[in-house]
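A single protein chain has been omitted; all remaining protein chains appear in their positions.
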Amino acid sequence: MKQITARPKVLLDVPMHYCPGCTHGVAHRLVAEAIDELGIRGRTIGVASVGCSVFMYNYLDLDFQQAAHGRAPAVATGIKRVLPDRIVFTYQGDGDLAAIGTAEIVHAANRGENITVIFINNAVYGMTGGQMAPTTLLGMRTTTTPFGRDARQAGYPIRVVELLNTLRGPAYLARVALAGPANIHRARKAIRRAFQTQVEGRGFSLVEVLSTCPVTWGMAPVEAVRWLEEHMLPEFPLGEFRTPEAREAVLVPLGGGGKG
Amino acid sequence: MKQITARPKVLLDVPMHYCPGCTHGVAHRLVAEAIDELGIRGRTIGVASVGCSVFMYNYLDLDFQQAAHGRAPAVATGIKRVLPDRIVFTYQGDGDLAAIGTAEIVHAANRGENITVIFINNAVYGMTGGQMAPTTLLGMRTTTTPFGRDARQAGYPIRVVELLNTLRGPAYLARVALAGPANIHRARKAIRRAFQTQVEGRGFSLVEVLSTCPVTWGMAPVEAVRWLEEHMLPEFPLGEFRTPEAREAVLVPLGGGGKG
Amino acid sequence: MATTELVIAGFGGQGILFLGEVLAHAAVLEGKNVTWMPAYGPEQRGGTATCTVVIADEPIGSPVVSDPPAVIVMNRPSMEKFEPRVRSRGLLIVNSSIVDRPVRRGDVRVLMVDAVREATVLGDARAANMVLLGAFLAAEPVVSLRAVEQALREMLPPERVALVTLNLSAIARGGEIAREQMLLQRV
Amino acid sequence: MATTELVIAGFGGQGILFLGEVLAHAAVLEGKNVTWMPAYGPEQRGGTATCTVVIADEPIGSPVVSDPPAVIVMNRPSMEKFEPRVRSRGLLIVNSSIVDRPVRRGDVRVLMVDAVREATVLGDARAANMVLLGAFLAAEPVVSLRAVEQALREMLPPERVALVTLNLSAIARGGEIAREQMLLQRV
Amino acid sequence: MLMKGNEAIAEAALRAGVQAYFGYPITPQSELPEYMARELQQRGGVFLQAESEVAAINMVYGAGGAGARVMTSTSSPGVSLMQEGLSYLVGAEVPCVIVNMVRGGPGLGNIAPAQSDYFQATRSAGHGDGRLIVLAPSTIQEAADLTILAFDLAERYRNPVMILGDGILGQMMEPVSFPPPLRRERDLSWATTGAGDGPRRLINSIYLDPDELEQHNLRLLEKYRRAQQEEVRWEAYRMEDAVLAVAAYGLAARVARSAVDRARAKGLAAGLLRPVTLFAFPAAAFREAAERVRAFLAVEMSAGQMVEDVRLAVEGRVPVFFYGRLGGVVPTPPEVLQQLEQVAAEVAR
Amino acid sequence: MLMKGNEAIAEAALRAGVQAYFGYPITPQSELPEYMARELQQRGGVFLQAESEVAAINMVYGAGGAGARVMTSTSSPGVSLMQEGLSYLVGAEVPCVIVNMVRGGPGLGNIAPAQSDYFQATRSAGHGDGRLIVLAPSTIQEAADLTILAFDLAERYRNPVMILGDGILGQMMEPVSFPPPLRRERDLSWATTGAGDGPRRLINSIYLDPDELEQHNLRLLEKYRRAQQEEVRWEAYRMEDAVLAVAAYGLAARVARSAVDRARAKGLAAGLLRPVTLFAFPAAAFREAAERVRAFLAVEMSAGQMVEDVRLAVEGRVPVFFYGRLGGVVPTPPEVLQQLEQVAAEVAR
Amino acid sequence: MAKIVIDEERCKGCQLCVQFCPPKVLAMSSRLNSRGFYTVELVDEARCTSCAACALVCPDVVITVFKPERVRVA
Partner (left out) sequence: MAKIVIDEERCKGCQLCVQFCPPKVLAMSSRLNSRGFYTVELVDEARCTSCAACALVCPDVVITVFKPERVRVA
């Protein structure tokens, strides 16, 4: 018998605190695999955010900073600017990144900070018990949209990748889903490619990872995956939206023009 | 002799504190004209922001709130939500709106708040003496980009209208320029249309107004207008990017879908 | 007893807060002063949850109890944490379906209740918490079963009224078990 | 005089801060203690600007002066604001090219200097501030003209060295005017 | 009714006629916005989950400035983010109510109950010399009652009012009852209602001229002085013949009360002086008590913050001791009793 | 060299080996980032204009946590926005330097010099029990010197250090000189440098278990206690035989110094006690002076903030009077002299 | 009555009107107003077309434009 799956080396052998079936665990493993595969364990610094994944630093064998709610991209900017040869990534939920952290992610992306952002979109605030997130679907019930999210009252689900895709800073932008083996496989590739982009010094990379939060969604994990496929996929289309190659082909000259 | 121009009624007959040739004065007049023309003077509330236009309330005969730096859209949201039959607008500079206020403008737009935003893009922080703004052009020298803005160091000029145009909340999005009579004429129409959108209850409206800051640009006012035309117009294309009609034609149903 | 203090501890999802709330609610119905205080870890599910209920005739001082006279432990980690804290001569009720070790202390009254099995027998494993409540009330009858019944009726939404019956049988079964054990132990 | 305090006030853009800085710099070159303190309104241009320079042999306490012994006013609003504040028997220098009213107080020494005209004659209206500095130094020779010259050389970038000559002539011309007026007034 | 503190505050606010709620989720106060999402909207008011605490407090500014009864709620890190907004609210004299369910800090800390935001709440509303009026309930009934008072004070003084609760107060349940919905005569002549009647109105905190800003600040100070005279509230428990006084508020005061009872049972004449208004602080009550007791023991769930107000009031007349637990640890009655006994011994020496 | 205070601080930071600056423009401190934009970049460091003060302080957290000598600067409203970040910095023990050139408040206020952020600076770094070390220069030379000290203290205590200047200090020019660039041995064994040598490192402020968070807070308190013993700095001017002592810092202390001279000239034995470290406050110096003087007069450009520290130190031994100007108004020597004379009269009664 | 009325005290001498006047009939005068600005003046009224471009571009509402009434020829 040949062992064909294994715990990634950088993923510590400790139980994770996530709820049963929560896909944060899968996302952690994929990040760990990318770090293993690229051989960057000895020079990678993680930035944990405020959300269910706040304790990510307990699970990866890396130096970590724990950032204030929404500010992980600013923290990562601070680290990367002073240690440009390190690989720096953030891991943020949708409340963290797309609500309170909107300014920080937009500007980090716009500056083309050479960092990687793993953005877990589970359509809800998990840690605080299931309030509406900016990514909550229309009609979806949460503890703060007890009658279902109504666009007139609470606006529309924000499509982060599409929003950032209007900026010139990002080099790699993709959306993947942790729904079943095939999707998880694609997610693994995207996450790896995001880190690769940074390793090659090509600029800002972000992977939006559609995830489940079975507990606050009030569903069994299996049902939650089905719900993700049925409701989230139509709202949040998957794919690579920006690649370093495409960006570099059309890139405006960096200096030039302007009042001199 | 027939008088064919006149100070708009809502524009108070007091000298403005702006530097010679500063187009803030023109923008103020256009806002005042729109309010006069739509006959909404008795039910309009302005929100002044932090920037050279902080004293706007001295110039318009309206109730006004002066908002913290960047937060005018949140303040306007607060007003409009409790007084939905009032016309509420913000007047914000590019530092105010596109830097510190990024989260507030993105979310107000995404919620489709039925407010109007006049966004003065003069590519610089005027009030504080000419530092880089998010809209500063590449290569442009400011007091904080003394060697010219370099995208690798400070990112790219942000195109706010294009950014917001990825959201479903906005009903009217346009970019105009205060460069010469013809452009000013178009600006007047756009600003009027933005207010009209609100009057009709059709949702969030924003007009980005390309403006000059002769003093911090270090140019005579006439030269500044020319510079705007030559350098800002290529970077920030003019036009109506979103109209209420176009939006309503493709609008996703407000409720529907999702976990019920 | 002028003041009753009870700590219930276990995994999130075991109905710990609900157990405490039924008790607290019943006490209010009987005109007592009550505090109900939850505490949980970062996990929404599967983490630890603790609930402290204080019932008294006088105004209640601290709702936090450091050395509780009565504890219900519903999982192993809670056993480790609370066994040492039970007040001497206090009451320790153990959900023995999940807690797989005996009590070590000799100076406390112990009730071992195979609550999950009993509840499963009654039709729903999730009623294990009510079995334990029944056991507690048999040992410490701070509120009447009538008040408990009314509390349940007020707390559960009309469409789930069937649960009241289930819960009451679970409470009754828990009481039986407790009385049996107490008889044997002569507590 | 152990301590010299001068306030210069006018529109932004009239070279008020520069005037103060030349004086302050010269004083540093002569080994004095100096504070130079600006104040301005919200306007980048056309608003009010004020500069306070204090020169002393001792360490300087407050850099803020409420009742200055010497003031240069370069526009009408500054005249309105500072005329009443000049210390009794103090010195008030007026840029009469722009300030179109006479001084009302009788207890201060006054120098009326048509600085813009004088500077225009010398070749650049913007040197009006230096004309006024010259007048001040004639009345209160707190620093030597040599120090002023060196200050100008150090402050102006090499490519603008021509300005040094212009500024020095403006200072000289201001001195002449002041001495003439003082002679007439016997101050 | 058996209710969580967060829900009781929400319901009390509804009874007080709150018209709008803006907030951002954070433990341990999320039940409050959740209650509002269900109830306020159904009762015709405005509920909006803001994109952040910064946005929330500025929405409060807008709505409050427009004349609405408005509130927000959050917990420690969220209050830190609101500091600029609070300073603007004070400066522009916008009435509103802010609930802080304090948790352990600094930084992300934890979600256990704490009293370590006392300084932030009482000393400064952000930058500048502004102040919040601060109310500290110690039971859920009191939380409900003070919430209603908070709205009235906010309008009477045109100043933000903070309800400062130690986290657990929001989470725990106690029986509570409410008055029927209140109607208040409200003076909105200052608010930017955009009604176009009469001269235009301004909600503003900029006064470029230092003299004007000084005058403005003096007006604010005058309000605080008035509040110090008229609004000070505290509770004295067994203080009549007390030799030792415990000073404590909120949850710590409940613990202290139990400790006082235990001390009395052991023959030690202890009492409790519990400030209910933290700003304005009941300095006179402490000063007066200092004439009678031999010592104070301040008990806090912090490193010692309120104790400074006690010391400032007592001004060295009698010694002031301090006992604090940190990081979300709640002191127990036996602990406090032991401290009291130590203080008694110390004073006897 | 004749230099603006803002530029002098920037240059001093460069001499102290600052490696990164993150900040957001605000009057009256923008000359500082502008100087950094020119100079720090050219000298191989990192200058970044952040999108806001919130982003700036979190970039400081990142860079500081990664082991860089890092700083930011702002003025009052910006500091309010940084409160959450400051709390995280304290909690995670990240060394860094923050410059606050205080302006008139509350709210937008004005851009005139003020001292009304004393409480915010000294009482709380945002929420929680954390503290900043706070240094208050009163001349530009001292601003430069204290900047260098600030970096050293930040690293010695692994705590943020604030330089608190009244706005005008940044804007005014005075002669200043600098030491040659310094090299410091720095211990970075705690920093997340991502070097992969040895066990992983963590920059963090969450301690979910109250007992752990309490321990963490006790460690922080221990540092503050050490700072209170070892780092307290103050200046005594003509205090040897003083009967009345003025307490003032920063710009107000300069005014007070002139007033003291004038008082002495009139035969009134006044002196000046000027705290240089505001936290840790030189309480012992004040306590000691209280044994010799008849009264204190605290002079501040605020409604009375530092005066509380004076009163806490003096504890009623002698009366403490207060004179404050607000909203950016700078008191003048004659005003302070008059106050001194009144106090003298009052005390004589 | 003139085709344009200039509120000299309000003029900041920015010259935008001068630049954008199609027939170029505006110019800077040598008069300083009390705020220290040179003010604009109409130098060739006859060629002024009352097009109002000047009023449109002026940031300070300095210029009011009048049009001669058309005399209807029946």
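Lettered A, B, C, D, E, F and G in written order, each chain numbered from 1.
By our rule, a residue touches a chain if its C-beta (ideal position, glycine included) is under 8 Å from a C-beta of that chain, and two chains touch if they have at least 3 such contacts.
Small disclaimer: the values here were computed from a predicted structure and weren't measured.
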For this session: Specify the shown partners of the omitted chain in the complete complex.
Result: A, C
Exercise. Which listed residue, A:Tyr18, A:Tyr91 or A:Tyr125, touches the chain dropped from view?
Worked result: A:Tyr18
Exercise. Where the complex has a chain not shown, which of A:Ala34, A:Leu83, A:Ala133 or A:Ile184 is the residue touching it?
Worked result: A:Ile184
Seminar exercise, completed: Where A:Val117, A:Ile191, A:Val225 or A:Leu238 are the choices, the one touching the absent chain is A:Val225
Exercise. Can you list where chain A touches the absent chain?
Worked result: 1-7, 11, 15-16, 18-26, 29, 180-181, 184-185, 214, 220-222, 225
Exercise. Which residue numbers on chain C touch the omitted chain?
Worked result: 11, 14, 46, 75-76, 97-98, 100
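Here is the rule we go by: only the chains that are shown with their structure count from here on.
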Seminar exercise, completed: Those chains that touch chain G and also touch chain E are B
Problem set entry | Farthest chain (mean CA position) relative to chain G | C
Exercise. If you average the Cα atoms of chain D and of chain G to get two centres, how far apart are those centres in Å?
Worked result: 37
Seminar exercise, completed: Cα centroid separation, chain D vs chain E, in Å, comes to 54
Problem set entry | Overlap residues in chain C, where contacts from two or more other chains coincide | 41-42
Exercise. Using the touch rule from the top of the page, what residues of chain F touch 2 or more other chains?
Worked result: 48, 51-52, 54, 77, 84, 88, 92, 107-108, 112, 204-206, 208
